[in-house]
Every structure is written in structure tokens, then in C-alpha cells.
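The following block contains the structure, expressed as C-alpha cells.
For this depiction, one protein chain was excluded, whereas all remaining protein chains were kept in their positions.
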Amino acid sequence: MTPDLSVKLGALTLPNPLIAASGCFGYGLEYEQVVDLSSLGGIVSKGLFMKERQGHPPPRIVETPAGMINAIGLQGIGVHRFVNEKLPLLRRAGARTFVNVCGTTLDEYVEVCKVLSDAEGVAAIELNISCPNIKEGGIQFGCSLDGTYHVVSAVKKATHLPVIPKLTPNVTDVASFARAAEDAGADAISLVNTFLAMAIDVETRRPRITNVLGGLSGPAIRPIAVRMVWECYQLVKIPIIGMGGITDARDAIEFMLAGAAAVQIGTQNFVDPFIWSKVIDGMQDYMKRHNVARISELVGTFDPAPPRAVHA
Amino acid sequence: MTPDLSVKLGALTLPNPLIAASGCFGYGLEYEQVVDLSSLGGIVSKGLFMKERQGHPPPRIVETPAGMINAIGLQGIGVHRFVNEKLPLLRRAGARTFVNVCGTTLDEYVEVCKVLSDAEGVAAIELNISCPNIKEGGIQFGCSLDGTYHVVSAVKKATHLPVIPKLTPNVTDVASFARAAEDAGADAISLVNTFLAMAIDVETRRPRITNVLGGLSGPAIRPIAVRMVWECYQLVKIPIIGMGGITDARDAIEFMLAGAAAVQIGTQNFVDPFIWSKVIDGMQDYMKRHNVARISELVGTFDPAPPRAVHA
Amino acid sequence: MPVDIEATVIANERLSSDYSVLSLRAPEVGRRTQPGQFIMVKPVGVTDPLLRRPFSVFEVLRDATGNIAGISLLNKRAGRSTRKLYELEPGDVVSCLGPLGVPFKPVQAPVEAWMVAGGVGLAPFATLAETLSALGTPATLFYGARTAGELFYLEFFERRGITLALTTEDGGRPSGRPCVKGLVTVPLEAALQSAGPAGAMVYACGPEPMLEAVAGLAARYHQPSQVSVERVMGCGLGGCYSCVVPVKHGDEHANLVRSCISGPVFDGAELVWPSTSSGQGTP
Partner (left out) sequence: MPVDIEATVIANERLSSDYSVLSLRAPEVGRRTQPGQFIMVKPVGVTDPLLRRPFSVFEVLRDATGNIAGISLLNKRAGRSTRKLYELEPGDVVSCLGPLGVPFKPVQAPVEAWMVAGGVGLAPFATLAETLSALGTPATLFYGARTAGELFYLEFFERRGITLALTTEDGGRPSGRPCVKGLVTVPLEAALQSAGPAGAMVYACGPEPMLEAVAGLAARYHQPSQVSVERVMGCGLGGCYSCVVPVKHGDEHANLVRSCISGPVFDGAELVWPSTSSGQGTP
């Protein structure tokens, strides 16, 4: 019997818990040549505003120990072109498409979501209130409990689609933000977005990326992200989509044990675009070894009792 | 002419900006066999309460990508034994000793500092209001602006020694905490302490360390720590002691460019206890190459203008 | 259809203390490669640095029977990954994702092909030279380096009937061959001034200021150009938007375009250069 990898996120059912993270998978179509999009649990689009955006001048990324900093600046084609040019192709490819929605104002969030509600083929809205790279990228909502509550409620009223706010880790108590989102009617939450970071070229005394500040992602942040998922899992009932430095099945399972109902993979997809089937294989292997019939049984089953003896 | 590595921290002058970070250098004396303690800018003791503490049951550390999580739980010998048993030897070794002070209550902070004020050979107090590993370790002060202000003011009244609060990075806006500390009369600030993190053994579903949660340190956190130093540097006038993942002269200089008047090295000291002279050599080499006479000239000279062209 | 394969190192010939030619057993990549395409590379098992690195396919290698056996890279030490690649030994394994990107469009006689290479910018021209020579296109390689010791593979091109126009910055010359002191744009401009009526396609790869100068010269003398740019690439597949360059079609506004999927080869007339651009998106 093959292990059952399907998971539920509220009303959505995904064939497996692996979702491509926003900004790390283009609009999905770029990856059609290396991966069958329908074989993923889902994909999240690059962040979209109403209008097109050019983003920040390059250089936009720099590597750091076990991680990378990016300040792309939400370059994107805007929601209308996305709906017209990308969505039909994504539907044809069988992708379950989550759309990462940005806004400079509460109204813009609402407007973008309305456009998406009228389109066909959107599985859910991931509300980006956490991009660290641009001042007007919603982070002012994401760093205030009231702001989080208001933008989520407003969007919920404007759309029938599931609304999944994506939380920033750059706060003192991420679980309180999860609760604010839940109170406002969020269907699930995604976490974490990137950590605000910077790197200096000491030879020139200049920044390594033009925007100076950027978001840290990759394996370096995983231990912090896992902690945040676990904190939120203990406080809220809505499903959590966990991410931050996942590189293999072990890492994905770590997030699920901590309480993630599904997971996203971002940076590692750059390192290995063929990662998806490897993680699926690794998960099935783990389930067989541990006699787990359904992957969803794992969610939140982390046992905080002391480690078993190191020596057998 | 050999470059001048000396730096000032308020009234203190250090022969160089390199300080051994708290909890990563025992009580200093452990390292006498590998390094001349007087050759360091300074050393920070392990965190001390009034009384002895046993700390958390092992395992207490686990490695993560480019980092490690620790939950030692502030095992320590208490301030009285420190003053009697360690301080005389540290004085004899020529160490400039910063004492990392912990407390479960405001009164305990004040009491520990009073004991240290009466002792001989304490260069400064590093006020640990940021240990993520124990509930009563002062983090409740370090995560509230009022708490930070109050504990720093109270301690300032109780001692003539320089008081250097050590800030936690687990907050939304670290610079506001730097300001609160400055307003309360702090002589300098240290940042960052470790990031709250966790790791799960997926085979057993148990935590990798007994305390479940611990603090992430090492190169993984450096880009976030550098950003925080830069944010604080722009807001406060008191000197900043920067740390987080420093492994070599380049990293130390990165922190100084971002605004650190001095730096601490923690985790890398485990990897290479002979690091100190290597970093000093590397700094002198950099100063010669860049024609810098005094290392203190570098502080805060990061230039946020766009990077110079990548291609020569 | 790019593939990702773990390619065994067949040889790693050190050409100098900085340059090596890394030969890899990667027939699947070799068979698919068109001139100017690149691969994303990473030594297997290495997690630091985290990301792959882009490299032009240098040669497509064939075995004794003429079957495609692999590819080689012309590697120049620039930092951590390129140092690791320089140090690889036969038997080591490298992960190769590719081929990727838009290739050069070859031209045919009577149009001439003028390849302009600066330093390691030689890399994409070995395969292009093979293609041009198979097509019978008259071709010249304008090739500049700092010193004569850094002019590599000259016989490779001569054997394929490519005319050489060499320059060195220090005036040194490789034995037995003419060579001019100065930048590679000097002989190129001379050639442009006396271009025949059918004209020439100018292909360029090298440091950014050279590319700008070459594209500018080509435009000034009304010849088309195809320029291969180098940007920091996070993924090579269009996923991350790290590799953008400003590109302008006709009178439109310049757009930041991903050089991994819309390039690395661009029409030189459509690239916007730092000195002409208004700032945003300036490389």
C-alpha cells in the first residue's frame, strides 16, 4: 500500500503537502520543462500588485552561510496580466495555484483579491503582509496586530477564495499574529517569510545588494522557522503552511511534526529544481519505516519530552 | 607603522576590539592554556546570578546549518564564588573582564551588580536581559521597552561600573530597545544574543535538546545581526558591541563598518580557540591594504550607496 | 529540456594558475547544447556555497568513435566555487543542470562572423566556432587578454579555420602569432571600418565595459551584434529574478528581463548600458 500523502488545508485538498514558495518558482510555467506542475501539492505565484513593477536594481541576491539574502523588490507583471497570460496555462498544466497578493494600501489588497475572485483557476490567496524588501509591501500590516486583523478581515469580505496570510518572522511574538489572522477569519497561515538582513562588501564598504536590506532564506533560518511554526501550532486551530530552509524530506517532516499541515520549498528549488520527486520519495520512505499510513497523521505530533538516550 | 587596533567604549579603552562572548569562553581561565588573556580586547564571563545554578539537563547543544542551538540554561557558580575564585586569577592574567549579569528579578540584577561594584578587576557589566533559554532569565525585561528602561536605570543607580545591556534579536524593532537602553543611561549596548530556535529529531519525534527551545548562534545569523547593528547605529549614540557569527577578520570588520565599536566572538571560538591572533593579523592586513591608521576610523563607515560594478 | 546529471570529472587541465579546462562525462548535456548556452554547476555534496554557478559550455566532447561523450568548461578562479572547480580531480563528481538559456544565432556567408572575446569570455566561442566552421561561415576571433599567457586554445580555433586577431594589455605576444597591444576593441574597430558589403554579425562575451564598447561600436558601424551578458544567477531557470538586465525594444521603456531565460545572449542594440541608462536596473 502506498502511503497517502494527501493533505487538507481547510476546504482544499492537495495530493501532497509540497508547495513551491512564492518568488522562488517564477509564475510556475518557467518550471514546466523540469517538473510536472500537477505533481506538486501546489505552487505559489510571485507576489502580485495591481500594476506591473520593475523591482529593485541588481545585484539583488547574495549568498550568506547556509542561506541567501534577496531584495528582488517584487518585480512582477501585475494581477491582470497574470490572470490573462499565466492562469489559463497553469490551469491547463493542472497546477493548484496559490496567488501571492501584495498591496501598498488596504484597498489595493482588496482590489487584487477581487480580480482573482473573478478569475478561474485560483486555489487560494496567500496574502503577503510580510515582504521585508519594500516599504510599501504590506509589512506595515504584517508588523502590527491591528493591521494584520484589518487587512485579513477586509480581504475575507471581498472574496470567496481561501485567504492565507503569510506572516513575517521579524516580530517579537509571531503566534499573536497567527491568532490575529485567525480571529479575522483567515483560512490558514503561511510562515515564515524571510528575515530582514544585510551583507557588506568590506573591500568597498558598500552593500552586497543595491537595496542594502533584503530577506534571508535557506537552511540557515530553518531552526527559527520550525520554532515559530511550533509556537503558532500551539495557539491557533487553522492549518499552518510551514517553510524556511527545507532541503529534503527530513526537513519537510520536521516542519510537519512541529505543526505544519503543508510545507513550502523556496531557496532549495534553486539549488535543485528536481527536488520535488526526491522529497516525495523520501516522505514515502519515512512513512513506510515508521508505519504511517497518512502523512497528515504526523502534523503536530512532535513530542517535547526529553530526547531518547543518545547511546543505544 | 603598525596599525592602531585600540578602541574606546565610553570610558574604557581596549587594546583591540575583540572580546570573547559570554557563555563561549567559560570564565576565561579555561582558555589560559591556549591564549594570552591580556592579548584580547576583553572577555565576557558566563552569565551569573546571585546563586549557583545547575542549568538544563543535557543534551544542551545541537548543530544546525552554519550554526548551533544551545540551551545551557545558565549553569554557573554565582557571583560570590566568581568574585572570590575567578576574578583574582583573571586580574593576574591581565584580562579585561566584563561580567555577564543575570537576574530573575530586578532586585537580583541590582544585587549582583552591587557585589561586582565592590570587587576589584571588573571592567564593565554586561546586563543579560536577553537569554532565550530560561523563562526567568531576564528576557521578560529584554522584550519590553519599559522593562529594559527600568532594569538599566536601576542598575545604573547601583553601580559606578559601565553598564552594557545585551539586547535580544527576538523583537520587532531592536533599535527602539537600543534607544530605551540609552535613555536609561546605558554606557554601551551589546547585540545580538541568540535567536530562539528549535530542532526536532524526526526519527524519534523528540527535541534534539532537552530544553526543546534554545538559542541559535553562528554564521547562520550573521546577516541578521549585521542588519540589527546597522539599525541601532543609526538611532543611538552610545557605542555598540556587535556579534553574531563572526568567524574571521572580514566578518569582524563587517560589523564595525555597520557601526560596532567593538565585536564579540562566540561560537567560532569553539571551532578554533586560536582564532584571536588570526583575526588580529587579518585586521592589520586589511588596515594596511586600505591605508587605515586606526581601526576605530572604520566604525559606521558603511556606505549604503549601490555596489560598485561587479565587473572591473 | 534541461537535465540535471551528476557528471564525473574526466580531466581538469590547468592552463595557468587561474584557468583550467574541466572535462565532464555528461553526454546528455553535450547532445542538447547549442553554442552560447550555459549550465548551472555545483560540486556534488558541497553545501557551502549554497547555490550553483553558471558556466558556458566550452567544448562539446566526443569519444574516439565520434559520439558525444561530455562537455568541458573553461573555468577561471574568481571566488569560492571557481576555486573548488579548479581543484577538482578526475573521478570527482559535479552536478550539471542544463543546457540553459538562449543560444547564439549563427550566420552564414556572405555575412561574416566576428567573435569578440575578453578573457574568460572566450568560453562560448569554442562551440560557436564549430558551428560556424560546419556552416562554412567566414569567421574571425577577436580575442583579448591581460597577458599572452592568458590567450588559450588558439590552435583549436585555427584548426577550425577561424582567423585570429589577438590583443594583450601588456603588449606580450603568444609565440609565432601577431598580437596587438591594447584592448580587443582596437582591431575590432579597424575591421568594422573596412567591413565588406555583406557585413558581419558581431558576437561578444567578456567583461561588461567591453560588451558595452563592442555593442556601441557595432551600432556605430551599423552592424548587428549578439552579446552574452553575465549576471549573478540564483537559479538559471527563471525562478528567482536575480539575473535581470535592462532591455529595450525600439522606443519602449526599458524592462528588466531575466537574463537566464531571455538571455544570456541578447541583441546588442536592445541592451541598455549603465552609461546610457537612467539608473533603475543599472547593472
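We just call them A, B and C in the order they show up, numbering each chain from 1.
Keep in mind that, in the parts below, a contact is a pair of C-beta atoms (placed from the backbone, for glycine too) under 8 Å apart; a residue touches a chain by one contact, two chains touch by 3 or more.
This structure is a prediction, so every number in the text was calculated from the model and none was measured.
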So one chain is hidden, and I want to know which residue out of B:G218, B:G259 or B:P307 touches that hidden chain in the complete assembly. B:G218
For the full complex, which residue in B:A66, B:V99 or B:L298 touches the chain that was left out? B:A66
Per the touch rule stated above, chain B touches the missing chain via residues 23-26, 30-31, 33-34, 46, 54-55, 57-63, 65-68, 70, 72, 75, 218-219, 267, 269-274
Residue numbers in chain C that touch the chain omitted from display: 47-48
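Just so we're on the same page, only the chains that are shown with their structure count from here on.
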What chain lies closest to the overall centre, CA atoms only? A
Relative to chain C, which chain's C-alpha centre is the most remote? B
Averaged-CA centre spacing for the pair chain B and chain A, given as whole angstrom: 33
Going by the contact rule already set, what residues in chain A reach two or more other chains? 57, 59, 65-67, 218-219
By residue number and range, which residues of chain C touch two or more other chains? 47-48, 232, 282-283
